[in-house]
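For this view, one protein chain was removed and the others were kept in their places.
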Amino acid sequence: MRIELEKRAKVSILFSILSPFIAFALTLVFGGIMFALLGKNPAIALYSYFVEPLIEVWSLHELAIKAAPLILIGVGLSVCFRSNNWNIGAEGQFIMGAIAGSILPVVFYDWQSPLMLPLMLVLGMIGGALFAAIPAFLKAHMNTNEILTSLMLVYVAQLFLDWLVRGPWRNPEGMNFPETRRFAADAILPEMLASGRANWGFAFAIIAAVLVWFMMRYTLKGFEVAVLGQSARAGRFAGFSSRKMIWFSMLFSGALAGLAGIAEVSGAIQQLRPVISPGYGFTAIIVAFLGRLNPIGIIAAGLVLALTYLGGEAAQLSIGVSDKVTRVFQGLLLFFVLSCDTLIHYRIRLVWERLPAIKTDEAH
Amino acid sequence: MGIVEAILLSVITAATPLVLAAAGELVTERSGVLNLGVEGMMIMGAVCAFAATQLTGSPYLGVLAGVAAGASFSLLFGFLTLTLVANQVATGLALTLLGIGASGMIGESFLGMQGIKLQPIAIPLLSELPLVGPLLFRQDAIFYLSVAIVAGIHWFLFRSRAGLKLRAVGDSHGSAHALGVDVIGIRYLAVLFGGACAGLAGAQLSLVYTPQWVENMSAGRGWIALALVVFSSWRPWRIVVGGYLFGAVSISQLHAQAFGIGIPSQFLSSLPYVATIVVLILISHNRRMTLINTPASLGKPFVPDR
């Protein structure tokens, strides 16, 4: 048996809507089997995974908190990836944004002003963008591969934050534990509604997604991103500069990652600590692709991924599976979503052959 | 044993898994496929190698199991990205997530067990040489394999017909296909080879480096291996240089600390990463050389039209 793909004449609208649902159904079936094999009740497991986190208001807030940084970073990365620039160091830009934005509440902690929060957010974006400027400069002017430099800089950012909170920025009243002062009220990103903890970071994420969607669809800049991403040569004929695009896309994604960083710190954590992200910058790469690099899709993808984290916890409690099982289940879901998206561009045919072909196209 | 010799020995142990995983990934990338799941394949190799060693009592069977685990895990990646043309970057990252979870599940019953170390094999005569003898010729089988693999890859890529085909596929899958080369088939083999090497690197972790199984024991080494491939600008021998350089900087920062120099340890810990970036900048300054070696079709999906 052989699987053959046949390119569709045009993108299948039916399957672009249907494919996530097929993937979801497959995940339910295979996940159910996995839980059954582990001797756990599949119905309760799946219920805790996908329903429990969605039926309580507080939990919806938590979903928004978890999804906000993923969406915000993912949207920025989508522009970068579409223009064929491979920033995989968003984690570092997230951290540097958080650090830059925290200068005011940590160093000038007794300064009170309504300007505090807006300035922090701006500084956060600048911090993220500046950190992304390093791989951008190296790629644009030194021809250095940005995948490597942006990845290496993640470690540098993590260690820099570690040094700051253990050293110069350590809270003098905090028993020498590695934490900064807690931010004053002026420096805290407020909650959106009274019903839960979700802060304005989620709103930023949605607004950013809509703006980027608009930019990509209706503006010349969006067209430039798409053309240069498809072919640098074609872009040059159209008068676009790939060097400028490197700068634009890297700084843009860095700024959004930085905004996500300062929003997370100021809204959800309210101080700097040695570790402020459980890998949001990397997970956001998956989110960007799950959302097919489309900002609106990224909103959905971010929410779904956040749901699997919350659901994983609920399942740990309800059926007592280990955290590893929930991780595998998450991987399963990702694989099905990624493979079902094939249906959008291709028709899949199973070819049955009676005799093995002398030269096969695929390994079996 | 002198201190220089001792340091060099630690460097070799620390660098071998990086070199192995990077060498495998290099072949994968030369065929035009970017597999970011090295960390996931490595950790699967580590757990399966350890488990098989415990069950059979033979670390050599363990090595085989590690290789098989890495390879079969990479097949999953191959099926998604080559047959179903799913996005390579996202699939690779998902593979890492899955690998970390699955290895934890498999390893649960092997936690806290005492590992069996893969013993060094002294090569007659050569191992008696001063300095290089104990360093290079009293090592374990995986080290010898790592050298052989890098040499083999070099020969394969630049001296063999099949290697030429593989590079053609990586540089321009369209033209290679037009010439009758089986693009997907070659890419499957390249992905499998990359997975096998990552699995072998994992086996080194749980059988040589630290003979034990603990969750997440690869601790980001798969990512370093990925960086090394770019660092090497896709030349096999430069992987050895990069891997050993990285190992040397990581080990000497520990020595610097034990020596008691007063620099914050965070700065010392970040040295290997900064050093990698600096060397990379120096290398890639020569624009023409870099472009020649970069597989032009890297990360681009291919579907044969019929």
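Every chain is named by a letter (A and B) in the order it is written, and numbering of its residues begins at 1.
One rule holds for everything that comes next: a contact is a pair of C-beta atoms (placed from the backbone, for glycine too) under 8 Å apart; a residue touches a chain by one contact, two chains touch by 3 or more.
Everything below uses one rule, namely that contacts and distances are computed from a predicted model.
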Protein name (UniProt record) of the chain left out of view, among "Chemotaxis protein CheA", "Radical SAM-linked protein", "Simple sugar transport system substrate-binding protein" or "Molybdopterin synthase sulfur carrier subunit": "Simple sugar transport system substrate-binding protein"
Which displayed chains the unshown chain touches: A, B
Chain not shown: contacting residue from A:L119, A:V210, A:A226 or A:I269: A:I269
Among B:L64, B:L80, B:I184 or B:M217, residue touching the chain not depicted: B:M217
Contact with the hidden chain (one of B:I251, B:I277 or B:V303): B:I251
Among A:A43, A:L211 or A:A234, the residue in touch with the chain that has been omitted: A:A43
Residues of subunit B (touch criterion as defined above) contacting the omitted chain: 3, 6-7, 9-10, 14, 104, 108, 111-112, 114-115, 205, 209-212, 214-217, 219, 221, 250-251, 254-255, 257-262, 264-266, 269
Those residues of subunit A which, in the complete complex, touch the missing chain: 29, 32-33, 41-44, 47, 56, 58-59, 62, 65-66, 159, 162-163, 166-167, 175-178, 182, 197, 264, 268-271, 273-276, 278, 309-310, 313-314, 316-318, 320, 322-324
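We take it that only the chains that are shown with their structure count from here on.
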Rounded Å distance, subunit A centre to subunit B centre (Cα mean): 27
Subunit B contact footprint on subunit A (complex, rising order): 3-7, 81, 86, 88, 138, 142-145, 147-149, 151-153, 155-156, 159-160, 162-163, 166-167, 282, 285-286, 288-290, 322-332, 334-335, 338-339, 341-342, 345-346, 348, 359-363
Of all residues in subunit B, those that touch subunit A in their complex: 75-76, 78, 80, 82-87, 89-91, 93-95, 97-98, 100-102, 104-105, 108, 182, 184-185, 188-189, 192, 215, 223, 226-227, 230-231, 264, 266-267, 269-270, 273-274, 276-277, 280-281, 284-285, 287, 290, 303-306
